[in-house]
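The complex is shown incomplete by one protein chain, all other protein chains being positioned as in the whole.
And then chain A:
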């Protein structure tokens, strides 16, 4: 979706009809319809539309509403905040949560547009990018089935908007909250801290952003100064987000004790699920389940993940959104457990990087999509054989996981190669001060 290939008279007619407002309204109607349909399907068919996790959240919320601990509900492994948000399920209607999640999903669409508009992306490209999120079948089913990931995505995007507008404390507050809610955003800590370089970002001022139209970026030679490592902005961000994180955990611990620590935090950090999933590690974990892993073995299996995260951060942290996208894809791909709901974590960041990609849909883009979806489908077929036909295909299923990792790696490398690197913040140069005011 390179800027250079756009010509106004060549745009297809349907794009003119699809203004952003129409897109938003039709997405909203689609989601409302799906929620209502979901209620019907649950009542009348053997296979339920609603995700099993939604039942878990609702049960935990009703336990909380009657004054008990939500962790009494087995497999509830989230922050008590989520149960709190769903308390109206027992008061108003059991679909309250689904409406909340679908609303967050639409909010993500709005935030995507806001972020792209802040960087002066053209209207057409903006609308297509938002469509990639709002019209993605995975996206509209996940909220309407009752999965809570859209809330996390909305928070992450809001953090990006706050940083782009220079609201450091707001960004830090929401960052602390989102890490408490879902542990994975901790991987963004390093790139955010790195981007809060005082040459690029000063709190209290709206930072100058690198526009979509800019062809070259001016980067000064990097000179390393120890003093700049501990800039005021970085310390503030660290303190505020750390404080919010600890406060949320302390309050939850006060109310729910050790159960909260084990179920909501420690479980996610030490989770090794031997049951089959997309991860390449599942069979290895299953075969070794009877004996525990030694510390060395755990460290060795963590090394690839760690190395990739560091490599991505140090190569791309200036282009913050792109870095976050790559980190999320890599994090999911190298994780010990991969379930389909984790994909939403990078689906919400994908529309934000598309305007800077030189990859054309024909044929490179299509190839990436087909390979990635194909590898998943291949895995799902073997998974079906195992779970629904009862045939021992563990080895083949594991090989399908290896193929999926290969597909992820290929797509990731292609995206890196076709990306037009564009730092989020433009460098402050002393003669630029006047220009900064003019741009605003």
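In this text, a residue touches a chain if its C-beta (ideal position, glycine included) is under 8 Å from a C-beta of that chain, and two chains touch if they have at least 3 such contacts; residues count from 1.
The working rule: contacts and distances are computed from a predicted model.
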Chain excluded from display, named as in UniProt, from "Protein YIF1", "Trafficking protein particle complex subunit 11", "Phosphatidylinositol-glycan biosynthesis class X protein" or "Cell division cycle-associated protein 4-like": "Phosphatidylinositol-glycan biosynthesis class X protein"
Residue of A:96, A:111, A:281 or A:325 touching the missing chain in the full complex: A:281
Residue numbers in chain A that touch the chain omitted from display: 55, 62, 74-75, 216-219, 273-275, 280-281, 283-284, 286-290, 300-301, 303-305, 307-308, 311-312, 315-316, 330, 333-334, 386-395, 398, 402, 405-406, 408-409, 412-413, 416-417, 419, 421
